[in-house]
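One protein chain omitted, others in place.
Let's look at chain A:
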Amino acid sequence: MPPRLNIVVPVKRVIDFAIKPRINASKNAIETNGVKFSLNPFCEIAVEEAVRLRESSKDLVESITLVSAGSAKAQDTLRSGLALGADKATLIEIPAIDDSKSLELEPLAVAKLLKAFVKKSNANLVIMGKQAIDDDSNQTGQMLAGLLNWSQATNASKVTVDEASGVVTVSREVDGGTETLSAPLPLVITTDLRLNTPRYTKLQDIMKAKKKKTEKVSPEDLGVDISSRLEILSLSEPPKRTGGGKVDSVDALIGKLKELGAI
């Protein structure tokens, strides 16, 4: 009996990629007032990949479940994912510290939450974005695989599932070229940019997604402590680029470098 894939796709709600982020007035976080948020592009690619696996062969995929850890606003993000073709969604609701901000989760906390959720949902495949565009950590997928003690294939640019054996072959782009890995299920795959181009959501699917249910759980339900282990000391913008200068001889160049303390 070919194995059926029970896929969990974790997604994150982030500041839209087209917006220039700004530091807030108190200089301790990024400004979120009035700013547009969307589904993380790598997470979108992950959802698209899960949907394509389902479309590639009948009965291969049993269910696609989305999960997101965040404030209640993340429900919009989950709905976009449902409109792309996922079956159900769960929100791990993180309480707000004060009226506006909810706790910023660290990759390890997210990985622990996901481990508990994945075990609860009996999944055998996790496809997720390689990193979120707000913190660029690129850690959660790897940590999750470690906690679950599953194989991991990160930064995937191509995924194929051999239905008979249940072995997944993943190509990854590395500095020297392309590396191909294969592993049996269960497996964690993190997606890179060139894996696929997500489809446009059809209006009809958005209308259907509004009717799909989103479940809510809390970190306590999953038995996970999500308190931060890191403290942000300060946030600042990168220093402004000052112009360069031109020199007209090698001696002048050496002189300049000595001046700047480079040599």
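Everything below uses one rule, namely that a residue touches a chain if its C-beta (ideal position, glycine included) is under 8 Å from a C-beta of that chain, and two chains touch if they have at least 3 such contacts; residues count from 1.
Following the convention adopted for this analysis, contacts and distances are computed from a predicted model.
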Assign the chain not included in the display its UniProt protein name, restricting the answer to "Histidine-containing phosphotransfer protein", "CDAN1-interacting nuclease 1", "Electron transfer flavoprotein-ubiquinone oxidoreductase" or "dolichyl-diphosphooligosaccharide--protein glycotransferase".
"Electron transfer flavoprotein-ubiquinone oxidoreductase"
From the list A:Asp16, A:Asp87 or A:Glu179, pick the residue that touches the absent chain.
A:Asp16
Consider the whole complex, including the chain that is not shown, and state which of A:Leu203, A:Leu230, A:Val250 or A:Ile263 touches that chain.
A:Leu203
Touching the missing chain, which residues of chain A?
16, 18-20, 22, 25, 31, 33-36, 38, 197-204, 206-207
